[in-house]
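One protein chain is absent from this view; the other protein chains keep their places.
== chain A ==
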């Protein structure tokens, strides 16, 4: 029963830039199908934490254990780069804030969605193209744009394409770094709606970094609040946002403009 055991177990994790800590002392358990939001102001270490968890940044101290699809839990700092890359290709997704970081901007939309499939050994052009078309449909991109490059897409379409590219290999865990900032509000709402339905449909575990408390409220089960590289408060999202305990969280919640 893998549902009874956490997907990701983080203990005392920290990443250091030179002689400065980007984040430190983070403890976290992520369960299959769970969405955790990491909120905090700019420079609070949110993105550093996400980079460390996804092994894009090295783990300076502490440990991260990940339970793979075969049920085996392994310490990520011990399994080697080749195995981590295999996780990136097969079990993890990473949605960047700027789609240009996560897409090949001059390769067609179909090629972008097909690349993770080809990286995991798909060698049938027709099937790759069919899978890409199906995912474009799911993220509401017109299928007749399949041969157009993302440079010709709008910001919202690019972000949806990036999500399709990440989900096409049916990952179990997706990291998202501010996926909705940089988009205007109506596009944001549609994208959040899309993320929420895909997450529910596919049973994804997600760690989403955001500075927007409304995003956390809308899609996450639990929320971590970060300040100065430390997690200062964590709990169910509704509890954290409705009944903030830490002084900084109270400040953060009260800073929302009431419209």
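Here is the rule we use: a residue touches a chain if its C-beta (ideal position, glycine included) is under 8 Å from a C-beta of that chain, and two chains touch if they have at least 3 such contacts; residues count from 1.
In this text, contacts and distances are computed from a predicted model.
Could you tell me which of "Heme exporter protein B", "Homoserine O-succinyltransferase", "Energy-coupling factor transporter ATP-binding protein EcfA2" or "Carbon-phosphorus lyase" is the UniProt name of the chain missing from the displayed complex?
"Carbon-phosphorus lyase"
Based on the whole complex, identify which of A:60, A:77, A:108 or A:181 touches the chain you can't see.
A:108
Can you tell me which of A:19, A:81, A:144 or A:184 touches the chain that was removed from the display?
Checking each option in A:19, A:81, A:144 or A:184, the one touching the absent chain turns out to be A:81.
Would you indicate which residue among A:58, A:120, A:152 or A:197 is in contact with the undisplayed chain?
A:120
Applying the definition given at the start, please give the residues of chain A touching the unseen chain.
Counting only chain A, the missing chain is touched by 81-82, 85, 89, 104, 107-108, 110-111, 114-116, 118-120, 123-126, 128-129, 146-147.
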